[in-house]
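Quick notes on the structure that follows.
All protein chains but one are shown in place.
For chain A:
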Amino acid sequence: MIKLDGVGQVFEGRAGRVQALDGIDLHVQENEFVTLIGRSGCGKSTLLRLIAGLLPPTYGGVAVAGEPVTAPRRDVSFMFQRPALLPWRSVLSNVMLPVEISGGDLDRKKYVERAHELLELVGLDGFERRLPHELSGGMQQRVSLCRSLIRRPKVMLMDEPFSALDALTRTELSEELQRIQMELATTIVFVTHSIEEAVVLADRVVVLTPRPGRLREVVEIDIPRPRSLGQNAHLTEVAQISAHLHALLAEKQAEIRPVDAR
């Protein structure tokens, strides 16, 4: 579904060149759940933006559904680290934004119904007419999740979507996300800072090295689904894999960071 071939990204900034990504080869299968971990600043968000067509790669090829990516696609949704809601739109109207932007070819009424369903799913029924500033951060992030689901995307790119949520909501939403993924046969690339979340959600965990971001290791997770951040997080398998991933991340820290250490 997603193909990255030798992808690299170099930013030319005022402070000089930053090699954010280098030599990324990755094939994500249809209906696969891939989580992406790596130290802060290693290029995870950049990688998602390349797949989304928000940024052209400096070199290498990016393809989604067999077509090279040159611009954003309607069947790919992007969920940002922050809720990114329009402050003047009600919850419902924020969820409907993608439909509105796609324009006339969509059956609006059907989508309004779907928006209500999605909001109910994430526990926000009754809040449809509220404005974003009347919601808590976690509630806003759930609205953002609904928005990214409204067009039934084939690919969902999610940039630390649950990092601002409390543990319980996070557990619930990640279970919901797995359910939605199975139901819609969505392909998901999910960036997270939480190693456990990465392990519990993923079919494969991709570990990036910092500066430049390269593939360090791709770890297959063979634990039967559905999995829960609540009950399964303490399984020995999860613990073992987490420990391994932790070691991978820490190893890079020791090797690359000391120059900066004061």
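Just so it is clear, a residue touches a chain if its C-beta (ideal position, glycine included) is under 8 Å from a C-beta of that chain, and two chains touch if they have at least 3 such contacts; residues count from 1.
The definition used in the following text is that contacts and distances are computed from a predicted model.
Chain not shown in the complex: UniProt lists it as "NitT/TauT family transport system permease protein", one of "Electron transfer flavoprotein, alpha subunit", "Nicotinate dehydrogenase subunit A", "3-isopropylmalate dehydratase large subunit" or "NitT/TauT family transport system permease protein".
Only one of the listed residues, A:Gly41, A:Pro72, A:Gly137 or A:Pro226, touches the absent chain: A:Pro72. Among A:Gly8, A:Pro98, A:Pro161 or A:Gly213, the one in contact with the hidden chain is A:Pro98.
The chain not shown here is touched by just one of A:Gly16, A:Pro87 or A:Pro224, and that residue is A:Pro87. For the chain left out of this panel, the touching residue among A:Val18, A:Leu54, A:Leu215 or A:Leu235 is A:Leu54.
The chain not shown here touches chain A at positions 52, 54, 71-74, 76-78, 80, 82, 84, 86-88, 97-98, 100-102, 131, 133-134.
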